[in-house]
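Just one protein chain is left out here, and the rest sit where they should.
Going by the order they are written in, the chains are A, B, C, D and E; count residues from 1 in each one.
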């Protein structure tokens, strides 16, 4: 089956929209499952789209983008994977095999987009000095393009040239470059995390960073479980800081043993 | 092999006694293993009794009844399972397959017993108003019947009618009812736990509730391990509350680094 | 292949040196891998030495000797294991099967060495009273012999008599004695740990002892992971004791939320 | 104040060893015998105190007042609760009805931590140890483990019996010496108890969602999804729900049980919840 | 003080419901639209405030000053950040430019904890729950889970919209009532966020060392060694390195990204780092 031009356009539009969606309304959303669903609809094979999206979804369960940390872009992966699975009829494994490296390579374009916007930021600074409110507004809005194009363009190109050409290009690419790019995609999220840690009072809370890491890396606790543990520790911290700073705090009942009502229940 | 009438009577008595035992002297005790042993003796097949009791025991290892929380009544399960395993000669698996649902269904009778006693409580209130001390005492003692009968009656009936009849009754029971009852048995302990949490200063210690849950659910730590962890945290809490509330507490040596005796050992 | 006399001498010297090395410069070092390497060189079969040493090394990964706690002496094990693997040509498994019990039995000689030195300690006390500085020095240095001989002698003997004799002696040994000695070797480290705990303010930090044990025994976290967890808790403890003892401590920013520099980063 | 109170200490009847024994005996047998959701062990406590009340308060009003007080909500671990009874008896013996409020406060103040400690020792630790031994041996048909457990239970029974007299003679001293420490110990004990209760939820509540969705060859198991979100999600949700319901004005434990029972049967019948 | 400031409160323009709606709408669409490593969400915040600035500050200098202030570093969770905007608007409406520093402090003070809480709820908790359900169903070709997730997202969108007005009407009250508590809540929220970030490292960074040493029949896998030392050792080391680099004077996020990109390609090309 060959891909129709309208499918290319729709999927390109989807790629443009999905990243805008993610940073704005968050509906179609920031996760591969839903993108896979929509891509499946466009390709006329909902099931393939769902399965590809779901498989990718499970790889990033509970892994959110914090403080600007990039994460593997399995949304783009879902589009490409679904499209070529349907076109080539080579099945899910082929799709995942395509989607994962694409997702990793795309990290670089996410970084590029977040990076390019600095350009508009400086133009905004300029317009502010000129008291040019409309100019300010305009330049902020321009930010939509780096975001959208960073996803739309590669999807468009990959769909346009077709699977064979992609594979030929990939073959033509020196191996060192393709593996290099893919490796870079794997470690680029590190930058986001490091920036985030710089903007958080990390040194004060370094213990909890370690504990979160410990739970995930040593005990293999999933993200939601770590959040649960973090919640417990946050509450302890909250109560304790109350103990230290204001001894008449109503949450601090360590001296009174709580107040009981007539039937013996604690009122708190 | 058919069950003898004296065996029925003994096992019924055992059922009556075992729950009284659990809430009083705690000898024969509150756990299926020992009940299985006794049931095995009565049935003339100690080994079957032991194996049935032991299997059930391992399902509730370290799971105690706290604050009135009901737990699956595998003691009754042990009696029924042992009896019918011996009678039918169908082996241990059959016995366990019988004992587990019986244990779950019995939760409802445990709840009923704890519930019925409210009736006597209110009579006690009345007698107090009349300064009728003997009346008070009598009504407290009556509590023995809901407890005892809640176990003895079902055991008696189940033994009396025989395996076949049980199975026929069970077959006659609409499936929705039997699965419904068994499901209800599975969730009824929730009520006990909720009541318990109401009577504890749960909000103050919610973090520890979460941590206990986390250890059991995510890390699969057995109960004794959780108790160990809880002990460690309790000690930390104890020392810290001392730090906050009274700085000259003898347990708080953080400024002095402990006292050493001549040979360098810490005296504490 | 028969062992040459110069090999016996070199390995005996290695055994003498390795324990001195461990308590002084720590180069050749305190772990079986490196000893296996050297023993392999001496025996003319580096590979066997390495594999034997490495296998033993993995058994004590991150397990250090704290506060005088003895640990299985797999260094001696590595020498003997390597030597006899090469001599007998019976392979690695044979070597390990020899090295492990030797390592466990050797614990007793480690204890003996640490123990014998008490003798010199008291002589030092005497010389001090006499203001005999050289005598003091001399007696301290004598400590080198219990240490060195505790390793050199058994290695020398075991190599001298040859594998066959060892096995004959071992056969001649009543089983109860050999298993007894080996069991004693397994539990003797307990003494070191107990002494250590006596010289630490254990009661104050008992919670952390429990937590460390919990992590290792229940959660199977390796030593480095436990150290990581301990680090996190140590930092929390440090910050909290600051909160309690001096409220104007610069590390305690709980009321100020940290200081940010112009670009939003935390300066700390 | 009341008549009993007017008497000097020497006038007031003294509690004998026999009285202590009798209380101990009664506590053993009655503490949970009339257990109910409304006031849990109140009746057991009252029953235990009846002879003491008879002896110490000849006056009718005093008796009624003290019986009423002792029939208020009480819940602790029965194994070690005797200590509280002992303390109470010592105080009432000395102060008579004047101690009414002190005693009420003492009971309410200590019951929580005694429950935490006692339940952990006698509900978790001992049964884990001897249950493991016994069950493992039992599985092989060997009754020795079970017999050891029996013997341990006798030993425990014996030890329990020493707690009430200990509370009577030493209780006040221990408690007062502890001073502020007591609150901290109480809190620490409760902390331990709460931790264990947290672990109880996934262990004692059986609530799977056996729903299976099928369409064509596709099979969807609801429980698998739930497990991926969080282990023991349904038990936690149910506990939270019940906890919240108990906070409602119209709800009490009685109603809650009936509600949960009916809901359980219905949900079970429709195959929404199962074991 | 500035001109705007001299007016009495009644003279000063009031913000209407329409203004609030407009800000809400703008925040929704713009908060991250010009996101960049230098000031992250500053432009989005500024864009959101533009109509308010126009209305409240007729004076040119005031406008420039406030625009400049609102274009300073800002980063929070977009889903709940509207609350901060709402508070800001209420304050600026009342105090005008006099609130310049207050507002700057408020934004910097609240953004961290809002990020912690918001990211955990909307980045970890909800996607885990609905992602699990949806993915599991999706694997079987069943779109219902995905559709449920879509509906939830609409519901979330709806809820988000209530936060800015809430911040406007209640923000100040809530924040001031909280008093010292606020710092503690902030700290607790950050603690939670930091914990989750710690867990993010092994989950989001893919950095294995696929180096394999061969000599004869002997094969040595570098990653196996690294795993034995510590799981996720390379990701941790890389995060630490980047964190440290960001502290250097000559280094900024822009340079760091380029550096890491190039380093990644080179290391990848030589097969030192891979997926």
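One rule holds for everything that comes next: contacts are C-beta pairs under 8 Å (C-beta built on N, C-alpha and C of every residue); 3 or more make two chains touch, one makes a residue touch a chain.
Computed from a predicted model, the values in this text were never measured in an experiment.
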Omitted chain's touching partners, listed by label: B, C, D, E
Residue, one of C:11, C:34, C:83 or C:152, that touches the chain absent here: C:34
Hidden-chain contact residue, picked from the options C:15, C:50 or C:83: C:50
Among D:30, D:52, D:113 or D:128, residue touching the chain not depicted: D:128
Contacting the left-out chain in the complete assembly, out of D:142, D:223 or D:259: D:142
Footprint left on chain B by the chain that the document does not show: 61, 224-225, 228, 254-257, 260, 263-264
Chain E residues that touch the omitted chain in the full complex: 213, 215, 218-220, 224-225, 228-229
Missing-chain contacts mapped onto chain C: 20, 23-31, 33-34, 36-37, 46-47, 50-51, 53-55, 57-58, 61-69, 71-72, 100, 104, 108, 111, 114-118, 120-121, 124-125, 128-129, 131, 133, 136-137, 139-144, 147, 176-177, 179-191, 193-202, 205, 208-218, 221-224, 226-227, 229-231, 233-235, 237-238, 241-242, 245-246, 249
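The rule is simple: only the chains that are shown with their structure count from here on.
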Type of chain A:chain B copy interface by residue overlap (half), same or different: different
Of B-C and A-E, whichever chain pair has more C-beta contact pairs: A-E
Rounded Å distance, chain A centre to chain D centre (Cα mean): 49
Distance from the mean Cα position of chain E to that of chain A, given in whole angstrom: 12
Set of chain B residues in contact with two or more other chains: 198-202, 208, 210-211, 214, 218-219, 221, 229, 231, 233, 235, 240-241, 244-245
Residue numbers of chain D (touch at least two other chains): 39, 75, 112, 180, 183-184, 187, 228-230
Set of all touching chain pairs, with the criterion as stated earlier: A-B, A-C, A-D, A-E, B-C, B-D, C-E, D-E
